[in-house]
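Let me give you the structure first, and then I'll get to my questions.
Rest of the complex left out; these chains stay put.
Labels run A and B following the written order; every chain starts at residue 1.
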């Protein structure tokens, strides 16, 4: 059976690529009259650390989302309207990530810190839910999936996304008290996802060989 | 017969993907000196509701346009200059959507409300006309279409777009008196299109089986 999701993947790749590349627009260049000499520029850049942190964090978060999108769509061979719109929801949230990133960049280092971390973790809760939705809609109808995919493999992907939800929610709730811990949790979850996505891949490669 | 519209679809996907992702640039981050504490930020974000509404509305409108573009080009196998330029007209209008969106975001909640809703609905009238034009130009020459497409299927797609025109025109005219109703009509039409595009797809999938 031929895969018929090609153009949907191409369009999604486009949105991911643009969303990830637009993040750099949130790094601001200082006004010419505020910088008299080299050391002024260094001080300006040092004070911009939340913007650089937010840039790195959001870049790799969108990158890992893209890796996961790629992994899920390797298992989806046909599409229907439900999958199209669940994918649209993911793309909507991914394209929106730059706004909470810009808020985080400007207000993490100040009084509004809790609010911006809550909004930032909040969008990742929503993205996690939309990935769960996409896989739920795809996997409830095995005709849409790669022929020969095992129930164990389906379950494994399912669990991989479901386990993320309580952790993101914890990060969201904690952001109101200790916002820094929330960001560390999210960072930790990405490292976990990067590693576990490597494992899922190995699992599939091994099952191909048998 | 091999499809020869591949690069045109790829280019169109690129324009759709960029147009949809650039919309987020219309969400503004407040100036640092206007925000002293968390509650100031919440008030700022609450007052920004027309910008969020415009962002959601335009994102999903472009997304549905992309879905429809995808559906139409699944039926077009060859291209000529007329189709190339009708497609160019669609891409021009899609890339322009972010400007009426920015106007709507800034002025929906105020005196200029009617004007911005009229401009916003106006661009969707034009997009509807350009889709009608594309399908008219493609379907008048059956050599350009997928081999084996039935006249009933051609007519069905034709009607799907033609029915949208009087509704968009109604929304445009109403915008001068009750702009909120105009936006609700457009929203309703998108839900209708999302559902009906699902039906057309089913229709084709069924006809494939016979």
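FYI, a contact is a pair of C-beta atoms (placed from the backbone, for glycine too) under 8 Å apart; a residue touches a chain by one contact, two chains touch by 3 or more.
Remember, predicted model here, so these are calculated numbers, not experimental data.
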Identical protein chains across the whole complex (2 displayed): 4
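In this text, only the chains that are shown with their structure count from here on.
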Copy-to-copy rotation for chain A and chain B - C-alpha atoms, rounded to a multiple of 5°: 90
Geometric centre distance via CA averages, chain B-chain A, whole Å: 26
Residue numbers on chain B that touch chain A, as the complex places them: 9-10, 13-14, 16-18, 20-25, 27, 29, 32, 35-38, 40-42, 55-56, 59-60, 63, 66-67, 70, 194-195, 197-198, 201
Partner chain B, residues of chain A touching it in the complex: 7-8, 10-11, 14-15, 17-19, 22, 25, 80-81, 84-85, 88, 91-92, 95-96, 98-99, 102-103, 106-107, 111-116
